[in-house]
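These notes are about the structure you will find just below.
What you see is the complex with one protein chain gone and the rest in place.
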Amino acid sequence: MKLKEQILPADLAQQIGARLILKTNLNVTGINEIHMVEHGDITFVDHPKYYKKALESKASFIIINSEVECPDDKALFISDDPFRDYVMLCKKYRPFESLHQNISPSATIGEGTLIMPGAIVGNHVSIGKNCVIHPNVTIYDHTQIGNHVIIHAGTVIGADAFYYKKRPDAYDKMYSCGRVVIGDDVEIGASCCIDRGVSGDTQIGQGTKMDNQVHIGHDTVVGKHCLFAAQVGIAGVVTIEDEVILWGQVGVQKDLTIGKGAVILGQSGIMSSLEGGKTYFGSPVRDHREKLRELALLKKLPEVFDKLK
Amino acid sequence: MKLKEQILPADLAQQIGARLILKTNLNVTGINEIHMVEHGDITFVDHPKYYKKALESKASFIIINSEVECPDDKALFISDDPFRDYVMLCKKYRPFESLHQNISPSATIGEGTLIMPGAIVGNHVSIGKNCVIHPNVTIYDHTQIGNHVIIHAGTVIGADAFYYKKRPDAYDKMYSCGRVVIGDDVEIGASCCIDRGVSGDTQIGQGTKMDNQVHIGHDTVVGKHCLFAAQVGIAGVVTIEDEVILWGQVGVQKDLTIGKGAVILGQSGIMSSLEGGKTYFGSPVRDHREKLRELALLKKLPEVFDKLK
Partner (left out) sequence: MKLKEQILPADLAQQIGARLILKTNLNVTGINEIHMVEHGDITFVDHPKYYKKALESKASFIIINSEVECPDDKALFISDDPFRDYVMLCKKYRPFESLHQNISPSATIGEGTLIMPGAIVGNHVSIGKNCVIHPNVTIYDHTQIGNHVIIHAGTVIGADAFYYKKRPDAYDKMYSCGRVVIGDDVEIGASCCIDRGVSGDTQIGQGTKMDNQVHIGHDTVVGKHCLFAAQVGIAGVVTIEDEVILWGQVGVQKDLTIGKGAVILGQSGIMSSLEGGKTYFGSPVRDHREKLRELALLKKLPEVFDKLK
């Protein structure tokens, strides 16, 4: 997320009680997770495995738990607990706001848009023109919705990312300060859940349609004109390119890409990136034709065993 | 759906700007999708693959994108875009109505029925006697519910069909004007979704019970005394006969029939019609015993490979 006002690095160091090593003239202009960082952003890293990625990222400011050398044009904040400090900053600069009525006075709602009874529209939400938000939908703070969008009853847009840090005796919650951004002409079925980004945006591209009970994790980016059938589950940080079709109950693991126009048959499980333009089936998923051949051979397995005896 | 008032074929032709070929004395008395047509109905067909089905159906009036010969006792409306015209008629004769309070004044609610806080009851809904509609349930317009029905919190009855026409650059939405019809003594768990028919009725037979997070697609007809465990997903236009048991997370593809008394074990995937009275398992589903035999053989696969070496 971008900050409303810049922060001086020295002020920020004081806020989190960290030692500052400064090799940049910039001020802090954004707070972002390592996947989402841009020039001017602050991020955090707390595992040696990811030090290199963080130090070579676009982030200008890094909270880190080691006295590594500070790259040029960056600043380091040396901290005993970068995760704790990062969460503290997120909470400070995008504080959780309560809601005292069904539609927040800070929400913007376009002409011709219908908000049905029981729907909840959070703080700083923006909804475009000619949308229908059906009953008992919940739209969390900061969500952005385009024009001609339909959201069916009971759907939840913008709940927190499922993201925790394992401590010796507990899971510590990451504070989600990102958003959900929904393009024009999107239709979302009933009882779907689309989580907000951790610091960036979960995005649903223009013209994409989804059936009921679909789950989409944090920071996932869905392209244009995709079709997701009922009960599809997509983890976080997934990229789904344009015109992808996922049939019912398909599951998609985190941090992978499904190429343009891929078609995934029902109940398949996707564990790694898939090339576009092809049809897939199975859990774990394979090329559709290969999988069918395998299933045909499986039926002949009793024969094989008989022959071997 | 049946029309409240008959329409003269010539008037209808004018409304959609189509050329009329008339070989019937009937007036238009209903609007229905090809799966659901009856005598007096208007339907549409826009693909040569389905011309024969439409022309030989019970529909008396057909919107079609080709100058085919008009069968006796029917009328054709020649149109460059039958889908667009059909959707336009549906919208005209069953217009979308807004809702301004939790329970529509046009809803009928039987004696002894309890509507809990946060539940939304749409326009022209009918609910029988001694029902319990738990909090935050949403019941869309025109839904019909029998007596002694229990619907748990968060469930959505009557959301639109997941039905789009692919255009070169977008998906065009079919307008759902059908209903959900729920028999007596049905119990529906929490956070379930039962979509309305496109033009006909999605039906849940008397005494059927379903657990939480079940999805049932448009125009699916479920028989009496069925049991559906949690997270079952059933696509559209499925026929499930009486006393069928679907265990947890079973997925059912569209346009097929599951015979009376069939039992489908958990996580199975059903891709084609199944005979009644048997037990099935697997994705894709097979006879339960065959599947268990296959699984046993699979465990011996390493042996086979060793022998072959």
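To keep things simple, chains are lettered A and B as they appear, and every chain counts its residues starting from 1.
We take it that contacts are C-beta pairs under 8 Å (C-beta built on N, C-alpha and C of every residue); 3 or more make two chains touch, one makes a residue touch a chain.
None of the values given here were measured: they were computed from a predicted structure.
Trainee: Looking beyond the chains shown, say which of A:V156, A:V198 or A:V237 touches the absent one.
Mentor: From the options A:V156, A:V198 or A:V237, the contact with the absent chain belongs to A:V156.
Trainee: Out of A:G146, A:G251 or A:G266, which touches the unshown chain?
Mentor: A:G251
Trainee: Name, in rising order, the residues on chain A that touch the hidden chain in the full complex.
Mentor: Touching the missing chain: residues 96, 98-102, 118, 120, 136, 138, 140, 154-156, 159-160, 162, 164, 169-171, 173, 191, 193, 195, 213, 215, 217, 231, 233, 235, 249, 251, 253, 267, 269, 271, 283-284, 293-294, 297-298, 300, 304, 307.
Trainee: Could you list which residues of chain B touch the chain missing from the display?
Mentor: 114, 116-118, 132, 134-136, 150, 152-154, 185, 187, 189-191, 207, 209, 211-213, 225, 227, 229-231, 248-249, 266-267, 283, 295, 298-299, 301-302, 304-305, 308
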